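To start, the structure itself, in structure tokens.
Every protein chain but one is kept in place in this view of the complex.
For reference, chains read A and B in written order, and residue numbers begin at 1 within each chain.
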Amino acid sequence: MIDALNAVLALLVLGLAVWTVVARSTFAAAVGFVAYGMLLTLAWVQLQSVDVALTEGAIGGGLTGAMLIAAASRLRGTEAAARAERPGLPIRLAAALVAACVAAALAIAVVSLPDPAPTLAYETADNLAATGVGNPLTGVLLAFRAMDTLLEAIVVLFAMIGVWSLAPDRAWGGRPGRVQRADPDGILAYLARVLPPIGIVVAVYIFWIGADLPGGKFQGASILAAMWLLAVMAGLADAPPVSRKWIRFALIGGPVVFMAIGAAGVVTAGAFLAYPDGLAKPLIKVIEWALLPSLALTLALILAGAPERPVR
Amino acid sequence: MSLVDLFTVVAVGAGGFFFLAGSVGLLRFPDALTRLHALTKADNLGLGLVVLGLLPRVDGVLGGLKLIAIWLLALLASGAASQLIARVARRANPPA
Partner (left out) sequence: MAEFLAGAAGFVLLMVALGLIRILRGPGDADRMMAAQLLGTGGIAVALLLSAATGIGATVDVALTLALLAAFASVAFFKSATDAPAGDAGDRG
């Protein structure tokens, strides 16, 4: 039964991916991408990776989809011109051939992996007790490979600065996005009033259980960002000007705390990002609590877009 | 098969039937608004029956409350989202 389910899921994912690529309008392709992200969430569940499924649902299904949709609506005016410039058949066939070769190479690489695949899972499981957390992914992300998480937190900040750099000169430091208005008695405003409180509770819940069960700061931050964006889209909140001091401090707060703990580790435990004995779990908690608001704000600002309205 | 298992089979089966009805409606109805009707009503009822069928299998009251909360959240989201979709459909095909 499970095999039949997996077969249906795999075929559906492939079919939807093909449709997304050949879809005529950008809006349709973006919708296909969001649907694809939600199906991938189920695929990750079937691969026994619930943490990744949560992240895929939050980021792939929701946030990236919203970003693509926003880009699609901005490009609507130029869509006719872009379609007229479509490359001819020989080029498209060549592109299809290259894509097929890459896919074949990946398939061969995956199929010819040694069995059993080389893995550090056993070492991780053996040493997990020293970190004090029960979820092996959290242990890996925040203890064994904390360096990667630190760099990822900073890379996300760079992505946001990249988005900010698209602002026109006169709007630098201003409010992102256009003014959003919705009927204050309408259904959108109603949804934006009722859903975010529930979303915030769910986000904190998923963040909190990340220590011992699938979840964590990244998924929680994504849901928080989505809820804030929902309020902005309904006109209930407005994006603040990005030159405000509190935004700047909130954005770097998480990475700074992370780096400070890492630097302290040099003194107290002998290596950058090493945790002294017995203090691993409290330090991990501090890092997570510091990163959650920073990450949520960073993701929300990336999606809010480049500043467009100059601050007076 | 115990009574609880029978209840689960019946409820989940009924839920699956309503998902089938929703998809048939999506395939056969002529209009965007009627398709929206089939999707929102039938699929959410199917989800409710599935949740009902899974309730006896959870361990603890909190697990059951979580399932019901998920269903209520899905209802809230579907209700609001379907209104928004209907608005877009009306704009595209205004009544004559």
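Criterion: a residue touches a chain if its C-beta (ideal position, glycine included) is under 8 Å from a C-beta of that chain, and two chains touch if they have at least 3 such contacts.
Remember, it's a predicted structure, so these values are computed and weren't measured experimentally.
**Student:** Per the definition of touch given earlier, which of A:Ala17, A:Ala130, A:Ala159 or A:Ala182 contacts the omitted chain?
**Tutor:** Only one listed residue reaches the unshown chain, and that is A:Ala182.
**Student:** Can you tell me which of A:Gly62, A:Gly139, A:Pro176 or A:Gly305 touches the chain that was removed from the display?
**Tutor:** A:Gly62
**Student:** Looking at the whole complex, which of A:Ile223, A:Leu273 or A:Leu301 touches the chain that is not displayed?
**Tutor:** A:Ile223
**Student:** Using the document's contact rule, name the residues of subunit A that touch the chain not shown here.
**Tutor:** Here the touching residues of subunit A are 1-2, 4-5, 8-9, 11-12, 15-16, 19, 23, 27-28, 30-32, 34-35, 38-39, 41-42, 45-46, 48, 50, 53-54, 57-58, 61-62, 65-66, 69-70, 72-73, 76-77, 178-183, 186-189, 191-192, 195, 198-199, 202, 206, 209, 213-215, 219, 223, 226-227, 229-230, 233-235.
**Student:** Please identify, in ascending order, the residues of subunit B that touch the omitted chain?
**Tutor:** These residues touch the chain not displayed: 5, 8-9, 12-13, 15-16, 19-20, 22-23, 26-27, 32, 35-36, 39-40, 43-44, 46-47, 50-51, 54, 57, 63, 66-67, 70, 73-74, 76-78, 80-82, 84-89, 91-92.
Keep this in mind: only the chains that are shown with their structure count from here on.
**Student:** Just curious, how far off is subunit B from subunit A if you go by their C-alpha centres, in Å?
**Tutor:** Whole-Å distance between the two chain centres: 28.
**Student:** Show which residues of subunit A lie in contact with subunit B when the two form their complex.
**Tutor:** It is residues 187-188, 190-191, 194-195, 198 of subunit A that touch subunit B.
**Student:** Given the complex with subunit A, which residues does subunit B contribute to the contact?
**Tutor:** My answer: residues 73, 76-77, 80-81, 83-84.
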